[in-house]
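Shown here: the complex without one of its protein chains, the others still in place.
And then subunit A:
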Amino acid sequence: MSMVLMTATGLSVGASSPLVGREARAAASAGALLELKGVHTHIGAYHILHGVDLTVPKGQLTMLLGRNGAGKTTTLRTIMGLWQASQGQIAFDGRDITRMHTPQIAHLNIAYVPENMGIFADLTVKENMLLAARKAGNAAQMDQARLQWIFRLFPAVEKFWNHPAGKLSGGQKQMVAVARAMAEPRDLLIIDEPSKGLAPAIIHNMIEAFDQLKQSGVTLLLVEQNIHFAQRLGDTVAVMDNGRVVHAGSMAALAEDEALQRKLLGLSL
């Protein structure tokens, strides 16, 4: 069952997982936009990632789940080159990005929202957005149609356009951070806990935004603690524990299998 689902969803997991076979992985890799193979990451003396194998299928929304300290954030930072992989390989759209510097990786049309949102507190919301629009020299040169779309999804961005971002509430900052990642068309959005600290109404807007992005062919990789959010949005899921991906498959399959949820996450969806 698992094998069939994984072939259909295009998600593969590492050799350490009993759920995957070589054929399924090969089939999955065919549609992969991002692929990690045996990635190890050390931070100082600490060995955080112990051979992460993960495939993010093109055009889908992949949820990266796991307990605190499982290695989710480290995985995202390693993909972005903020921490260098000590071993293994990361490929984006068939291109090896393992040793690339962060700006080079970003230039491959990858947007990243870190766990702390990465908002420039002393800059206005407009300036934060302008930084993400690399081709624009000023706000007037930004893609106005895209900006209006972002305003519709996140009204707070327009409302506080000229306000210092540091003065916004946590939820508003989160909206700005996600909106900033959408300021220009990107192939892959990597977002660390997008729903963290958000009110239900805003979570609804964010789900709508991700849905629309997905429909436009954008691939998303989200780390999420909010299981309901993950279930509502995710096409595919990878669960991490102790610096490894221990399960990968379709979100629908995980949502249906309570025993597996309890085993992997310690709770049911």
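Here is the rule we use: contacts are C-beta pairs under 8 Å (C-beta built on N, C-alpha and C of every residue); 3 or more make two chains touch, one makes a residue touch a chain; residues count from 1.
The rule we apply is simple: contacts and distances are computed from a predicted model.
The listed choices are "MnhB domain-containing protein", "Amino acid/amide ABC transporter membrane protein 1, HAAT family", "Urease accessory protein UreF" or "CDGSH iron-sulfur domain-containing protein"; the UniProt protein name belonging to the chain that is not shown reads "Amino acid/amide ABC transporter membrane protein 1, HAAT family".
The missing chain, though absent from the display, is touched by one residue of A:146, A:163 or A:232; that residue is A:163. Residue A:132 is the one among A:70, A:132, A:222 or A:240 that touches the chain missing from this view. What subunit A contributes to its contact with the hidden chain is residues 80, 82, 101-103, 106-107, 112, 114, 118, 120-124, 127, 130-132, 134, 137-138, 162-164, 167.
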